[in-house]
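Below is one structure, written out as structure tokens; comments come after it.
All protein chains of the complex are present and in place, except for one that has been dropped.
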Amino acid sequence: MAGSHADISKHVRSYMAVFAALAVLTIVTVAVAQFHFSDVGNVVVALIIAGFKATLVASIFMHLKWEKSISIWWSLGLCGIFFLALLFLPVLTANDHPPQVHMGTWDVTHQVAKSGGH
Amino acid sequence: MSGHDHGSGRGGHHDHEHDLHHELGFWRKYVFSIDHKVIGIQYAVSALVFLFFGFCLMMIMRWQLAYPGQPVPIIGRFLSDAVAIDGVLRPEFYNALGAMHGTIMVFLGVVPLLVGGFGNYVMPLQIGAPDMAFPKLNMLSYWSFFVGCVVMVAGFFVPGGAANSGWTSYAPLSVIATTGQTMWLLGMVFLITSSLLGSVNFIVTIIQLRVKGLTMFRLPFFVWAQFVTSFLLLLAFPPLEAAAVLQLMDRLAGTSFFMPSGLVVSGVPQDFVGGGNPLLWQHLFWFLAHPEVYVLILPAMGIVAEIITNNTRRPLWGYTTMVYSLVFLGFMSFIVWAHHMFITGMGTQISAFFATTTMIISIPSVIILTCLIITLYNGYIRFNVPMLFALAFLPMFAIGGLTGLPLGLPASDIHLHDTYYVIGHFHYVVAPGTIFAIFAGIYYWYPKVTGRMMNPALGKIHFVLSFIFINTVFMPMFFQGLAGESRRLYDPTVYEHGVQMIGMRKMSSWGAWMLGLSQLPFILNFFMSIWAGKRVTNDNPWEATTIEWLAPSPPPHGNFAKVPTAHRGPYEYSVPGVKTDYFPQFAGAEA
Partner (left out) sequence: MSTAVLPYTVEPHPVTGVYSGKLGIWLFLASEVMLFGGLFSAYVFLRVGAEAAGSPAAWPTHEETHLSWVIGGINTLVLIVSSVTMVMAWASLKMNDFAKGKMYLWLTAALATTFLVVKLAFEYWPKFQHGLVPAKNNFFGIYFTLTGLHGLHVFGGIVVILYFILPGSKLWHRDKEYYANRIECTGLYWHFVDLVWIFLFPVLYLL
């Protein structure tokens, strides 16, 4: 990302702005955690704020806002999908249980007699 | 055009290039080389040694299966008391042989050979590049692999012997297992690191270093296969690395990530606080291990595609479809993993999800196989040794794939899980599937690497014997599995049906030993031909169309005297209006 001095100076301003935003959001994260919504609610709120912070870091500090390479975007996209699969599918399997089926007892002698014995 | 470096005329590029043109000493040229070809050969030779070693481990195991409780002949007297009593394998050692056979064949044999060996050597040549994008990283990748191999094999020499909890290292058994399991975990960390460094290198190389005119859809199918495989390795291996760290913590720091509460082993309550879940290990393990099996097959399909199109003198039928299938297959491979866990108590909804994705993933495999078969239609088929192996791959892979279907459906899997049916299924895909593709690739690219041909008569003997005996080993296993015979069982005769299956086991065992002997013509041929093989008269003895055949045989440092350009697609065979029956990618406008 070669840029002129003017470009880079503009970027420096945005770095400082992002820094301020991140500092504020960190304080918000802690403040919001003092309230108890529900178990899930707290998680969602915390992750939303963290997600917002992450977006700022990724787009401005890591220059993704100006990134034109589709290879990078594809890689990140696929990574994101698989990350979500890894995060949620295992816990979904843990919470899905087979139905309780009562089959009664197998009457083996009866079955054998019916087939003529063996 | 033999290996001299050309020294002058680099001018302003001096700052950016590696200083490749002063003479390197022995160590920098042959041991710590950053040349992708040397590294490729290092990977290939190491991997072939490990394939042989892993095969030997299994040949020992098969004695116990065919002749339970009897001393192993020939080598029995050399086995120490730790592993065998008067030559009769101890059960723990049998389990170690099984776990290490699987681990070594997959992680130290097949993948390093397919990706590290073939991928490293051939891929840069096929895209016209002078080397990989990150040559030093490439070297680091090999040496990380090497350290991993040493640590893994060192497991055999620690008290308690090598890892013996299956190549799958399921908790809680693996957590309470002996020291060898720690070596397995540490070895895996090095192997995974090697893989990750390698996959970054492959992806960047393929994206950035293709020569002019070589668009993505003009790439040889082999390169596409390596590309998708690298994404699988890049994104699927890290969760296993995380899991290995967690298991190391359980073993060394006493954590309970995988240890349930109240675990009692042989009457002894285990000293863990508990609260963990063995299924967590299974999820993290299979998240890698399923894409891993596609890592085992995709480059093999790539090799087979190259050889089939070359020896039918026709383009690949449905190239674009095959590429899309490859990419779709790679994507789907990340969301099928729990089909290895159908009987762990998963409910019907989530099982249905994974069964559905598993059924869907069979479609692209079938498409690729079908396209390869259709390519043969109306072809002028040359039955040379690479082609024999490539042709055999097709029905063998079909059997392997089809036998996977009852395993992917929960209802039938309940009966077949953890039986010999599973072993038969996956070995058909990897052994007469992938390993045949590997043989095909070795016979095919040998002249490029060495400048000499392997002996075709020995090659044909190798093929016929291997084909017969590999089927002898694995075909009975489907029947054993249907009869209910469990895998990983030291003495199947503890069960009535196990007693009845002794004939099948003997057949597999004798097949295995004969298969081992059948490799002798290959080993002989491989080494003899280095010095005594027929020299090639030109750089393109197979009259192929892909760019690696433009380079000298063997290629010098830097590969090509002049940067090639791609003028057309990769498989322009039997083009109307062209004098020869092949029109190479790198040839100029006229034939």
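Labels for the chains are A and B, by order of writing; each one numbers its residues from 1.
What we mean here is this: a contact is a pair of C-beta atoms (placed from the backbone, for glycine too) under 8 Å apart; a residue touches a chain by one contact, two chains touch by 3 or more.
What you see is a predicted model, and the numbers here were worked out from it, not measured in a lab.
Contacts of the undisplayed chain with the visible chains, over the whole complex, involve A, B. Remark: the omitted chain is touched by one listed residue; of B:Pro71, B:Pro238 or B:Gly379 this is B:Pro238. Interface note for the absent chain: among B:Ile74, B:Ala253 or B:Ala589, the touching residue is B:Ala253. Mapped onto subunit B, the interface with the missing chain covers residues 5-7, 9-10, 13, 15-18, 20-21, 130-131, 133-135, 137, 196, 199-201, 203-204, 207-209, 234-243, 245-246, 249, 253-257, 261, 272-277, 280, 283-284, 287, 557-563.
Even with one chain removed from view, subunit A keeps its contact list with that chain: residues 1-3, 5, 8-9, 11-12, 15-16, 18-19, 22-23, 26-27, 29-30, 33, 42-43, 46-47, 49-50, 53-54, 57-58, 61-62, 68-72, 75-76, 78-80, 82-83, 86-88, 90-91, 94-95.
We adopt the following convention: only the chains that are shown with their structure count from here on.
A straight line joining the Cα centres of subunit A and subunit B is 32 Å long. The touching residues of subunit A, counted against subunit B in their complex, run 71, 75, 78-79, 81-82, 85-86, 89-90, 92-94, 96-99. Listed in rising order, the residues of subunit B touching subunit A in the complex are 203, 207, 231, 235-236, 239, 277, 279-280, 283-284, 287, 331, 334-335, 338, 341, 345-351.
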